[in-house]
Structure formats: structure tokens, C-alpha cells
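A single protein chain has been omitted from the complex, and every remaining protein chain is retained in its original position.
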Amino acid sequence: MTGVLITGAGFWSPLVWLAAFLIVLAIVLLIRSTGRKKFRHGTDQTAAFFSGNEAPKTHVKAGNIYWGFFVTTGRYYRWLRRMHTGIVNDYVYSFVLIMVILLAAVTMGGLL
Amino acid sequence: MIDLPFIAVIVLIMLGISAAVLKRNMIKIVMGVSISASGINLLLVALGYREGGVAPIFTNAPAAQMVLPTPQALTLTSIVIDLAVTAMMLSFVILMYKHYGSTDSRKRRLSG
Amino acid sequence: MKRKTDKSMDDGMSIIVKVAAYVLAVPITILGLYIILHGHLTPGGGFPGGAVIATLTVLFLVAAGKEKAKALKKDMISFAGGVGLVMFAFFGFIGTGTTFFYNILANSGSLFGMRIPFGVNPGYMWTAGVIPPMNMAVGLEVAASLSLIALVMFLYTMEDER
Partner (left out) sequence: MMAFLLQHAPALVIALPLVAAFAMPMLSRLGARAVKAWALLALLATESLVLLLGRDVMSGNPHVYALGATIPSLTTPAGYPIRIIIEVDAMSAFMAMICASISMLVCMYSLQYVRKKGGQDKYYTLLLLMTAGMMGLVCTGDLFSMFVFLELLSVSSGALIAFHARRGESSEAAFKFMVVSSIGALMVLLAAGIFYGQYNMLNLAAIGGMLRFGFLDKVALVLLVAAFAMKCGAVPMHMWVSDAYGEAPAPVSAFLVVASQASLYALFRVCFTLFGVAAATEIMGWALVVLGMLTMFIGVTMAIPQKDIKRLMSYHAVSQTGYMLLGVGVCLAVLGNAAALGSFGITAMQGGLFHVVNHAMYKGLLFLAAGAIIYRTGTRDLNKLGGLAHRMPLTAVFFLIGAFSISGLPPFNGFASKLMIYESVFRFNPLLSVIAMLTSILTLASFMKVFHSAFLGPELPEYRGVREMPPAMWISMGILAVFIMLFGIFPDLVVQYLVGPASQALLDRIGYLGGVL
């Protein structure tokens, strides 16, 4: 059947997905259109709620996003930073290391 | 005695790679890569040797079995490529020296 | 990284070195051309011969100094390299009637197309088909490119010290 990709355990049909997406979209638009009457631009309805104060027009910078994630995974990231030194000697060293590990695996694997 | 070139090959390659791993001076790293390349060129030339064979030069050649000139062709190609690579790396070292004022591989700006 | 100006290199080295370099220029050129032209007969060919000719540029740069080196036109050298490469590719393409890189001139009796008599021979120049022209093209290209590399690196490092 066209439009169906067999993916090992199941199948994936983008056309069916698109049809479902469009139906859901239509329902959403239908529901949205019923509420349009009460909506007015430029009033408090469109403003962000900020404890009753004027919402500040700021932008969260990239460095502050996912702050909590980095706090919880701090130890992992310190380990990663130690690994990524940026020194060219370490690059060559890791290449040699992988070569040695693979060689050990392949030759020992033959013996087992 | 036939193994002597191959021992030299292994020594040269190890020497070159250990220079690339251990030396902090970037010019010495380039030298290490060049030494490794020379080791591999030596391997290719050594592989081309056949006992009792004649060098594959047609001019003034005695009427005997000639060796196949493939390893020599490979060596020449590899020398040419090595020259290009060395020239490239040295010009990058020159540029980095101009910007950073040092040829130390640990003085880097890209890391993490 | 600013260094003290070293004016002594601007005009090159002493007159003795200059004269020696100019005298050496002739045998170096001849050796290079010999290696290129006999590439199909003796070990050598386009790359070694071109490299020998490129040492001429290096010799000139060292002997004559920075001011004279500026007279060498980078554009012209790179143009010559391009000519060499296109010539090489052309000799590859003319065989395409049969296969790419087919040696169309060999044993044809025309230019470089002499048949080689079997056995011990003193080395016949007009043999080997498209290989000698390809050697010449490669020789031109390598001489030009290596000269360009040496020239650019020389000028760049000299600039650095100003």
C-alpha cells in the first residue's frame, strides 16, 4: 500500500497522520471560533498576567535557559568539561586509545 | 634480516604518533605527523622489494623479471599528499602564531 | 605579537650569496627540466622535476629578499599552475573515446608514439604516449604551486615581523 512505511514492529503512515492532524485542527478552529466574540485586541485580555503589575518586556537569554537542569546534572557536566579540553594532543590520544581498545576487542574476541 | 625495514617502520610510526600526543609545540606535532608518514612510505617501499627482481625501469633493463611498480607509485603519491598536508598544517601554525603569539598547543580558545 | 623590524632581510643576503644563487640557477633549471622530460625513461617525472624547479624560487626568495620577491606575480604563478592542471586533465579526457585516461598516443607512431623494441635499450625519448606530455603538465603545475606556497609563506612571515 502506498504511503505506509513498514518499520520493523509496526508501520507509519504520514498521510493518515496528516488527515488526523487536519481533522483535529478543524475541531480546534471550530472551538476557537466560538470564543472569538468576547476577544478584543489591545485590552488587558491580550496582556500577560504578572501578579497584577505591568509585565516587563524582557527576553530570557540563552545562558539562563535550563538553569535547573544544569544544577542537577552538575557533576556529569563537570566530567564532560574535563573531557573536552580542546587540546590537539588529547584528540590524537583519544584516537589512539580507541584504536588500542578495538584491537584488544577484536584479537581477544577471536580467542574466546 | 628482511624484517629490519618493518621494525624501522613500526618505530617510526610510533615515534611520530607519540610526538603528536606528547609534544606541546605545534611545529613538533606537525613533525610527528610527517615522521609517521615517512614510516608508512618506508613500509610501502619495503613491500615493493622482491628477491631477484629488477627495478621497473625500462631503460637499460636486463632481460629478467621486473617487479610491479605499484608500491613505488603509491609511495610517490603519498609523498605528494604528505607535502600538501604538511604545508597546510604549517601555514595554520603560522596563522595561529600571528593571532595567539604562541605555538603552544595548550594555548587554545576553542574548548568545551 | 610585534617584533623589532629586521631591515637586513629586505634587500636579501650578501652579494656573494646572490651571485652564487644566480650561478646555481642554471644547473637547477636544467636538472629540473631533465627530470621532467625523462620521466618516462628514468625514475622521476613531473612531481620531482617540478619540485626541483620550485627550489629555484626558494633560492631566489632567500637571496634577493623581500623587495625583489614582491615582483613575482602571485596571479601569474597560479595561472600557470591552472594551465598545467587543465593540460593534465585534457590528456585524461582525450582517451574518453575508449576509457578515461586511456593512453591514446602509445604505439600510434605519431608524437611520443614510437614502438619500443623489446630487450635492452638505451632509452628512447619518443615513446610512452601521453605520459610525457602529462609529466610536462604536472611539472608545470608542481613548479608553479610549490613556488606559490613558498612565496606566500615568505611574504606572510616577513610581513609579520614588521
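By letter and in written order, the chains are A, B and C; residue numbering begins at 1 in each of them.
By definition in this document, a residue touches a chain if its C-beta (ideal position, glycine included) is under 8 Å from a C-beta of that chain, and two chains touch if they have at least 3 such contacts.
As the structure is a prediction and not an experimental result, all values here were calculated from the model.
Considering the intact complex, the chain excluded from display touches A, B, C. Of the options C:14, C:96 or C:157, the residue whose C-beta touches the omitted chain is C:96.
By the touch criterion stated above, the residues of chain C touching the omitted chain are 75, 78-79, 81-83, 85-86, 88-89, 92-93, 95-96, 98-103. For chain A, the residues in touch with the chain missing from this view are 2-10, 12, 14-15, 17-18, 21, 57-63, 65-66, 69-70, 73, 76-77, 80, 83-84, 86, 88, 90-92, 94-95, 97-99, 102-103, 105-107, 109-110.
As for the chain not pictured, it touches chain B at residues 13, 17, 20, 26, 29-30, 33, 36-37, 40, 43-44, 47, 68, 70-71, 74, 77-78, 81, 84-85, 88-89, 92-93, 95-96, 98-100, 108-110, 112.
Methods note: only the chains that are shown with their structure count from here on.
Viewed as a network of touching protein chains, the structure reduces to a simple linear path. Chain A and chain B have Cα centroids lying 45 Å from one another. One simple way to say how far apart two chains are is to compare their mean CA positions; for chain B and chain C this gives 22 Å.
Centre-to-centre separation between chain A and chain C, using Cα means, comes to 55 Å.
Multi-chain contact residues of chain B (touching two or more other chains): none found.
Remark: chain A residues 81, 84-89, 92-93, 96 touch chain B in the complex.
On the side of chain C, the complex with chain B involves touching residues 1, 41-43, 47, 116, 119-123, 149, 152-153, 156-157, 160. If you check the complex, the residues on chain B that touch chain A are 17, 20-24, 26, 29, 105-106, 108, 110-112.
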